[in-house]
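With one protein chain removed, the remaining protein chains of the complex are shown where they sit.
Presenting chain A:
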C-alpha cells in the first residue's frame, strides 16, 4: 500500500467520490491517509419473503476511513449492517473482505475475522459487570484451550492478565473507570452505549460497525460519542462504518457517505457531494411524486 497523492492536491481538489476498487486510496481534507479497500459489497440484494429490503447495492469501505450509511427510516440501513456482520445472508451479491470473497458464514465466524459491531438497541450482557462485558470482546483472541482454562494452568493465567491490561487501556480511553465493576443492567442509556463501544473495541477489530451509536442521546452525550469515534479512528487507525440518523453528526464525522432510500442506494460520496445531491435532498425532505 503506497498512498502517493500529495497532500496539497487533496486540499485543492475534493477527493474522488468513490475510488475504484484496487486503487491506492486518497488523502482526506484533514490530511489522514485512507488506504485500499477493506470491505467491498458487490450487488447485494436482500429479501424477506416478498419484501426487498436491499436492492442491488454496491459500495466499498477503505482502510482507515469513517464511512457512514444514512437514510430515512426503513431505508434498509440496519439490514445492510446485518449483512456486513453476517447476521443476514443476502440472496444475491458478494461480500469481499480484505481482498477475499467471504464464503457463507455464521455471525460468530464473521466476528472472528475481525469485525466488531454495536447494535441499535444495545445488546450487552446485563447481568455481567462492565469489565466482564468488555472482556468478552477479547474471547476470540484468547488461545488457551478449554482444559487449560478449566485447570487454570499453562497459558491461561498469563493470557488473562495480558488481556485484562488491554481492556483497562480501553476503559481509560473511554473514560469509564469509575463504573468498571458495576453490573451493566444498572447503567444509564448513554453509558451503556459507551460500554458497547468498549466491548467492540476490545476485539481490536479491523472494521468497527456502529449501528446508530448516538440514537436517543442528548446533545452532550452525542458530542462525547462523536469525540470517541474520531479518537478511535485517529489513535488506533480503526476503520469505522456507522449508521446514523443525525445528519449534522454524520457530515462532521464521516469521510464518505452512502445514502439509502427504500432499499436502494441513491447517493455515495463525500459529505459535501451527498448534501448537494438532488435525490438525497428529495428523500430527506420529501418530494411530490406524479
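What we mean here is this: contacts are C-beta pairs under 8 Å (C-beta built on N, C-alpha and C of every residue); 3 or more make two chains touch, one makes a residue touch a chain; residues count from 1.
Note that in this section contacts and distances are computed from a predicted model.
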Chain left out of the displayed complex - its UniProt protein name, from "Putative DsbA family dithiol-disulfide isomerase", "Cupredoxin domain-containing protein", "Glutamyl-tRNA(Gln) amidotransferase subunit A" or "Branched-chain amino acid ABC transporter permease": "Branched-chain amino acid ABC transporter permease"
Sole residue of A:56, A:132 or A:246 that reaches the chain not shown, by the stated touch rule: A:132
Which of A:95, A:156, A:176 or A:232 contacts the chain that the document leaves out: A:156
Listed residues A:203, A:241 or A:283, member touching the removed chain: A:203
Contacts of chain A with the absent chain, listed as residue ranges: 85, 87, 106-109, 111-112, 116-117, 119, 123-128, 132, 135-137, 139-140, 142, 144, 146, 149-150, 152, 156, 160, 185, 199-200, 203
